[in-house]
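This is the structure I have questions about; it appears just below.
Complex shown without one protein chain; remaining protein chains in place.
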Amino acid sequence: MGAFLSVNRLCKDYEGRRALRDVSFVLEKGDFLSLFGPNGAGKSTLLSIVSTLVSPGAGQVEVKGFDLMEEPEQFKKQLGVISHNSLLYNHMTALENLIFYASLYKVKDPGKTALELLRVVELYPRRHSRVGQFSRGMRQRLSIARALVNDPSLLLLDEPFSGLDQYAAAILTEQLAELRDKERTVIMVTHNLERGLNTATKVGILAAGRLVFMESRQDVDRTLFEAAYFKYARGAGPV
Amino acid sequence: MSIKRDQMAVIFAALLFGTAVYMVFLYAPTERVMGPIQKIFYFHLSCALLAFLSFFTAFVSGIMYLVSKDMKWDIRGLASVEIGLLFTTLVLITGVLWGRPVWNTWWTWDPRLTTSLILWFIYASYFILRSSVTRRDKRAVFCAVLAIVGFVDVPIVFLSARLWRTIHPVVIRAGSIDMAPAMITALLVALGTFTVLWGILLYQRTKTLGLAGRVGNLEKQLDGELL
Partner (left out) sequence: MRGFLLILRKDLHAEFRRPESLVSMVFFGFLLLVILNLAIPLGSEISPETGAGILWVAITFSSILGLSRTMSREKENRCIDGLLLSPVSIEALFCAKMAMNFVLMLIAQCSIIPLFFVLYGDSFLQSLPLLVLVVLLANTGFAAIGTLFSAITAGTDRNEALLPLLFYPLVIPLISITVKVSSLIFQGAAPGEYSSWLYVMLAYGCIFTGLGVLLLSHIVRE
């Protein structure tokens, strides 16, 4: 069983600054990587490159042995992303949003999938309301549903817990645990040590564009890891 | 070392300009019908050809930037458009100066002048676009796209410029002006001189913009380290 996702010597310059320097790591199918790091460490850049939104300056990303830049269509079908932005249309209803995205991914029965997901994120009663009228927490729940619409085998999460209300956070935690059990591969970028360590099978620290730490979760002692994280966070200056 | 070479190039261009002025005003005969105003034609045509050459280099730089995403092509594109717009402005001014005594009107919708005017608008909008984007990589992409689309537009602009209302039914074409052999020689010298000037401008401007970009990068890095 080979690597599911391999990131190879990835570099990216952004506005004359090095956002990523020589980042390499490998994930097996079913791995859940929690990636920590101070602000500006390059975490979001890394996710954007893996999600094909940003082209790498140098290096490759391979998924199941296929180069990401050369065969993106196959890869995109299995990809789910939760980013800072909801990626939802305000003028459309919750149901319309999910059906639209499900159809883009050529999901078998978009209507059924959409309704099921609305039940999962507990927005079923509001399915015919426009997203523009939703509260922030409801939008975030819907964007979780949006990311799962194609039943992705690789899920990228950029600070999914930031600004989430308790209710939405509980739903997300539940979904993450389920994804891990279903052997989905996940990369989650976060500040939150508590949540990051809880679900992860692997943990990494990105500081100043370098991957300075990468271990299996069970080999990592919580207190020692926290100490290491704060050392790197401080090394990069006040956060 | 290279500064010395640059100075040599400037001195060479200055000498060439002296020669060109001599060729145009003293060596070439004065045109019978139009009189001395026809002298402006030597500079007018040279500017027009070099403006076109500038937009072509901007087009090539645009393609090269999109392929390579290397900032040096963005700088070359910017320098080309700057110089191209300068020469287009000169074409328009000399055209107007020529038109006043010859056609007895400041402006005529002659296809060549109209084309120059439309090109002036297209490439002037390049700078408006440039000033409206802060992120450097985005700015470079947008400007490259405009340089490419603008240049592809040129033949159609020229084709359609024939449709603009012409004040004078008979359009005087460059080819139909009676040209003495001495005039052709003077024209070639003027053209050569302007080409040298163009090369020096492009080179120097590219260098200056490149240095400005490097200073910007260093400042950013410094900020990053202080952060």
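All chains are identified by letter, namely A and B, in their written order; residue positions are counted from 1 within each chain.
Basically, contacts are C-beta pairs under 8 Å (C-beta built on N, C-alpha and C of every residue); 3 or more make two chains touch, one makes a residue touch a chain.
Note that the structure is predicted; figures quoted are calculated from it, not measured.
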Looking at the whole complex, which of B:Ile118, B:Val189 or B:Leu209 touches the chain that is not displayed? B:Ile118
Given B:Tyr27, B:Trp107 or B:Phe142, the one touching the chain that is not displayed: B:Phe142
Where chain A meets the chain that is not shown, the residues are 48, 51-55, 73, 76-77, 79, 81, 83, 85-92, 100-101, 103-106, 146
What residues on chain B make contact with the chain left out of this view? 66, 118, 121-122, 124-125, 128-129, 132-134, 138, 141-142, 144-146, 148-150, 152-153, 156-157, 159-161, 163-164
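One rule holds for everything that comes next: only the chains that are shown with their structure count from here on.
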Using Cα averages as centroids, what's the distance between chain A and chain B in whole Å? 50
